[in-house]
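Left out: one protein chain. Kept in place: all the others.
Read from first to last, the chains carry the letters A and B; within each, the first residue is number 1.
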Amino acid sequence: MQVESKSRSDLAGTVTAVVFILMACLALWDTTSMTDSDSYVFPRAIAAAMIVFCILLIAYNFIKRPADEAAGGTGSASTPRRVGLVAAMLGASLVMPWVGFLLSGFCAFGAIMLFAMYDPWTGRRRIVFPVAGLAIVLGFYTLFSKVLLVPLPVGVWFR
Amino acid sequence: MDILRKIGATTVVAAMSLAAIAMISGVPTAQAFPDKPVNYIIPFGPGGESDITARHQQSFFKEKFGQDLVIAYKPGGGGAVGWSQLNGMIGDGYTMMGINLPHIVVKPLQKDVGFKTEDITGVYMFHYTPDAIVVNASSDIKSLQDLVDYAKANPGKLTMSGSGKGTANHLAQVRFDKMAGVKTTYVAFKGTGKAVAALLGDQVKAEWGYTSVGAKHEGKVRMLAVAMEQRHPKFPDVPTFKELGFDLVSGAYRGIAVPKSTPEDVRVKLSEMIGEINADPEFRKRMENDGMALLDVGYKDLNAFVAEQAKAYEEAAREAGVIK
Partner (left out) sequence: MTGLDYLWQALTPLNVLLALAGVVAGTVIGSLPGLTATMAVAVLVPITFSMEPASALILMGAIYTGAIYGGAYAAILLNTPGTPSAIATTFDGYPMAKRGDGDLAITLACVSSVVGGLIGAAFLLGLAPPLAEVALAFGPVEYFWLAVFGLTLISALSEGNLLKGLIGACFGLLLACIGVAEISADIRFTFGSQVLLGGIETVSALIGLYCIPVMIDLVATPDRHLKVTQQPRGFRLKEALAISWLGKFNLIRSSVIGTLVGILPGAGGSIAGLVAYSEARRSSKRSAFFGKGEPEGVQATESANNATVGGGFIPTLVLGIPGTPPDAVILGALLIQGVRTGPSLFTENGAIVYTFIYGLILATVLMLPAGLVIGRYAYKSIITVPKAILVPTVAFMTMIGTYAIRNSISDVVIMIVLGVVGWFLNRFGFSPSPIVLGLILGRIAEQGFVQAWTIGAATEDLTGMFFGRPISLVIILFTLISLFYPLIRKHWATTGGTANAG
């Protein structure tokens, strides 16, 4: 994404439109398995409209040289940290059924803390931050599971 | 340390303000089972009829067995999300889930929804809400005969609202149309509340509802007939379909199931416990007052009962085009 910064020729928009067309076709194909007209009329109409809009967008992008569209300024933004955040969250939710909510929550919290850390790890922070993390996770865990009675996953490994 | 305190305080404030009002006095009594709260999962959202009946059971459970019955919701996929996960839960008797007919029969027949009807270990079917035909109190349709006459004179023009498709309402409509030799138009709404609103607002001519609709909207609606073996104690003046010559006894049946791994003795014990609640006269009175009908199908007879109902449902669902 770093490539298109300024005066991009909305290539990304065109590619996205193509992806959306493919998605709409997939949706149209899926509607053939529906028997009730109540079920397929609406999604078919929407998928068709989507294809039309996408084709229009692609055509528009070809015909008109797009004006400068300022994307969110990337600057010195760190992609590894972004990927790390998403990976930590996704990873934690995927292993949750096995290791349980609390443990995966601690791990995700710790990992994301590392990705979000820009200040130097001074001696004080080394202690305060993890302790704060522990307290927050435990606090929310207690609020949800004990007060609000949400059945949070226990984890198959710890039954 | 400032940060720590703040964050700590936030959670504490949150927990405390809730805990302050959520204080339930729990005095555990010495008993073999249950010796801790039992989780009761409703595979629908809060506020629906499945929730309300579970809430009725809740206070009696606590009174009789000394433990809390903790109700949690797992809505999604018309109940299928909950049922498909039931057998993966811990089978120690402290986890049970509400089950509904015809849902557990019809859903797996439509597509792969992650469970089959026979995967579900039911322990008790405790009540059903009988189907009923309801019209607006101001309607000129006064009796079931009026309705049939109107439908015969105007094929397809009699619009009837109802809750969802492949549901008790819808299947009853299909079966009744066939018995009476008429053609009516079924308009599916999301939930009974919206179906009633359509009736009260004269958007449709009649509704395939439940006896509970008659109880909840007394005075605003008129029930033409109820799909029960005998008349409902709350509505002694409303005839059954059987009396009027249509062999229709149907409704939304509700019961309780446990994970497959639950030991046999616990299943039997749970079945007895729910039966005990069902036998409580005060419980019966409350349920009947809400327009429900009680049912006692214990663990031993449950499979036969479901199988028998399933046949009728499957036929109607195929006819309705809900399943291929």
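To be clear about the criterion, a contact is a pair of C-beta atoms (placed from the backbone, for glycine too) under 8 Å apart; a residue touches a chain by one contact, two chains touch by 3 or more.
Keep in mind the model is a prediction, meaning the values are calculated, not measured.
Touched by the hidden chain within the whole complex are the displayed chains A, B. When the full complex is taken into account, the listed residue touching the unshown chain is B:Glu218, out of B:Glu118, B:Glu218 or B:Glu243. On the side of subunit A, the interface with the absent chain consists of residues 1, 10, 12-13, 16-17, 20, 23-24, 27, 30-31, 34-36, 38-39, 41-43, 46-47, 49-50, 53-54, 56-57, 60, 69, 71-72, 75-79, 81-82, 84-86, 88-90, 92-94, 96-97, 101, 105, 108-110, 112-113, 115-119, 125, 129, 132-133, 136-137, 140-141, 144, 147-153, using the contact rule stated above.
One chain is missing from the display, and on subunit B it is touched by residues 2-3, 6-7, 10, 13-14, 17-18, 20-24, 41, 45-48, 51-52, 55-56, 58-59, 68, 71-78, 80-81, 84, 106, 110-114, 156-159, 164-167, 185-190, 193-194, 196-198, 200-204, 216-220, 286, 289-290, 322.
Heads up, the rule we're going with is that only the chains that are shown with their structure count from here on.
Subunit A and subunit B have CA centres that are 36 Å apart.
Within the complex, the subunit B residues that touch subunit A are 1, 3-4, 7-8, 10-12, 14-15, 18-19, 22, 39, 41, 70, 72, 90, 165, 188, 321-322, 324.
Taken in their complex, subunit A has these residues touching subunit B: 35-36, 38, 128, 131-132, 135-136, 139-140, 142-143, 147-151, 154, 159.
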